[in-house]
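What you see is the complex with one protein chain gone and the rest in place.
Per-chain numbering from 1; labels A, B and C assigned in written order.
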């Protein structure tokens, strides 16, 4: 087992990995940009190294800075988290060259699966169905438009590199093709440095259902069941759950086998996720391989809660050469878990990202609730990075139990100083279609406006009364019994 | 299902029940004494009713005050939690007479199982082994002493009523008999208003292993596996876990069947716990019925984590007449859970209970950790009640994983302003005998002093450096970047 | 009016008849943040109403956060309709449109493509006369 791991990430996922290291008795090394000098992950690790200025390109995305830190600190392994360098095959290769274990699959597997074209080829060869699509060798705008017509409208145009929905454009009408191709190309170049585009037929009302897989260096591959991630806004997942309301035992077995087949065909190692589009529900549903994410997933906790496994610890164990801690037969789903992502954004203003100081931040603590977060009260949400500040995961013996727990927890999750999507998530979890499990990836396109409309009410009298109390002149405060009064001297 | 439940308790268990009500859409009514006007349970419930002054006898132990509150508020049911009125059959009967559902077994079952004498008779009749013992009809000190000699030294002398270790005395030598009988009698009268004593042979190096059972009104009884509770100090449990390191599948089946047999013989309903002494480990171990607790147990969360059930919700469902949500075959253990009880006490001063203000209180929040607590930062720990302020429950796929998680969480659980046993618990979880699972109920008698000795070191330089920073004159604080500086205006 | 008891540390108990709720509050009097039953409100207690709501129309024409100007979609004097994109900003890996909060005419433009702008800095000034009766000289 490693003695020292560098965590090449920030926020909640860096905190998650630091905690896993601590439980394993491994020294954790955080890296931080200037914007994160006071961040939770920076102070929580056993050691912390500054790697550059706030701009991600010069800090968390800088292979050189991170490798230099790893070498300087004597790290034996690097955990990349998700995002940033987690799917950069060049970084993975550079780690290997430096004699540092990259906690993830081999560089060539990342490279192959990172290209949607070669990933789809591989899935097809492994006998796993894929959505009809094309990446023209001629990448001119005209050739892309022609490919879209060939595949058949509606289509999605997306960067061949990258993920997370960046640069993905849906085209239903040929008149939109030129503008969408140009915009997708621009965002692809800006985000991934590669403007290669891929065209895919749009599956109408699909669900996004993905399978967690993990493989060791000894040829063992297991899947840890599905996650339903259909609730997305602009291809960013908002709510994830497991089991999926659409997946029956027979379908689960087929999809799980397909996910394992893809992983085996790829020579996969470590944790990864095979994403499918699902058309219909139940035994008769059809699924299509979408892509493979060659890293830990944001939504891994729902799998951990329902399968009673620790995926981050398993990642570290497998990377150190240990065999998988479980066989497929050891694994079972128990109960239901729902994750909601807490974003610093203003739902009432088109989900505009928010930055600023957390004047007050209190995480709910109650049975069946897990909060993975990277922030603390008084801390600053910087403008430079992803606005997701925490994930709340509810677990219960039934989907309704988990949903009610998530609602109770969100109603006890005060975040003040910046707007978040907590009120939006509450409305979402109360939506009749969510309650019935009638989901597809267009859910928020269809229902989002109605959900946001429910947020636009004025402060009720009770809220005005609360606001009035302490904004009264300070002298009045002595009228009220305040347990903090005696503490003021040292809090100043 | 009920629409409104009154919670006749305080602290963490009242909070636990309020949360369960909220998840079920049931209105919760808290009761509070004058000492708890600002307590968490008082503010968290949907409604709160003052029931009397700080003294428990005039508030939380007052059947009249609580029934009056229940009637006044229109509560359809009362959840008694543990302790206080939870095992008072007269209170249970009074609830029934008032047309209010007591969330627990029928009054006559409480009465019968509340007497160790009749509980043992019942267990014996059900074919479950009991520890040799006697309650002389002649309750004179001399007759008790004679009974002790008859049962055979060493013996335990204990009140026939009550529980929680109050008044229990171990006698190994005949010369100690007179003093121990007198003291047990005094404490029995003081605590339970009944001086009847019971004499029992002491099983040497026993483990305390108990089984959770739950029964509905339709004749279904299941057990939800065992809890190992051998780590006790003065008969107060400190650490509980499940599965027990001593229990094999075959033994679990035998003990579970015995627990269900006791419950069935008693005509039991709702959640209860059948306590056994276990001699030896594994398939050949012998177990003896000890007593039955006719209520929810403090340590119920370890069962909830490992069996993925919600016992409080099930209690409420069963009390409302619904059938049990699970059959025995539905239930399975997954992973391992360890609970440590956080007491307001000073381990370095013979675990002296502490009372006072929580200057700083931050609960750990991390994967696999659940904290059930009844306090908040700035709150007051009153002198009037039990000093247990919280329970920390760690869950992992193995016992070692759970243990490491508990340790990581305790090291991230600052409680300032009053002493707690957190440092003691850390030493305990690191003890080689705890690590190996070599436990018996004398563990803390044998190892406690050595554990406490490890706590007596002086503050290290790092702690002195931290203390020095903000105790410097306030003017100096401006030298340091303090993210809270901008907030001072409104915090004052 | 509800009965409010400060519990300390930003926590408040709000009682309305017999029903009660926990609330949280922080921030200065002119922008006091309140969390109640899962909702967040920003309240200006100096005026007795919500500053964010009242100022939304004006704020929409400033950047809400540090950002880069990706595109200026209008020119001075142009008539715009409610919802039209005036400026496109880039921040946090996303494109952020600044839209017209109502019909009007562009009075001035105070930013350039590529410029880094700070929150609150005016980017575009709109005149709110859809009919144009009070057009300036």
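By our rule, contacts are C-beta pairs under 8 Å (C-beta built on N, C-alpha and C of every residue); 3 or more make two chains touch, one makes a residue touch a chain.
The model shown is predicted, which means the values in this text are computed figures rather than measured ones.
Peer 1: Can you list the shown chains that the absent chain is in touch with?
Peer 2: A, B
Peer 1: Where the complex has a chain not shown, which of B:52, B:136, B:206 or B:387 is the residue touching it?
Peer 2: Considering all chains, including the one not shown, the answer is B:387.
Peer 1: Check each of B:250, B:352, B:435 or B:453 against the chain that is not shown and name the one that touches it.
Peer 2: Candidates B:250, B:352, B:435 or B:453; residue touching the omitted chain: B:352.
Peer 1: Please identify, in ascending order, the residues of chain B that touch the omitted chain?
Peer 2: Against the left-out chain, chain B lists 166, 191, 346, 349-350, 352-355, 359-360, 362, 383-387, 410-417, 419-420, 422-423, 426, 455, 458-471, 477, 480-484.
Peer 1: Contact with the hidden chain only, please: which chain A residues?
Peer 2: Against the left-out chain, chain A lists 38, 43-48, 73, 376-378, 487, 489-491.
Convention: only the chains that are shown with their structure count from here on.
Peer 1: In the chain contact graph, what is the shortest path length, in steps, from chain A to chain C?
Peer 2: So the least number of steps between the two chains is 1.
Peer 1: In terms of CA centroid distance, which chain is the most far removed from chain C?
Peer 2: Relative to chain C, the chain with the farthest C-alpha centre is B.
Peer 1: What is the distance, in whole Å, between the centres of chain A and chain C, each centre taken as the mean of its C-alpha atoms?
Peer 2: The mean C-alpha positions of chain A and chain C differ by 29 Å.
Peer 1: How many angstrom between the C-alpha centroids of chain C and chain B?
Peer 2: 51
Peer 1: Where the centres are mean C-alpha positions, what is the separation of chain A from chain B, in Å?
Peer 2: One centre to the other, that is 39 Å.
Peer 1: Where in chain C do residues touch two or more of the other chains?
Peer 2: Residue numbers touching two or more other chains: 7-9, 22, 26-28.
Peer 1: Multi-chain contacts in chain B: which residues touch at least two other chains?
Peer 2: Touching at least two other chains: 38, 378, 487, 490.
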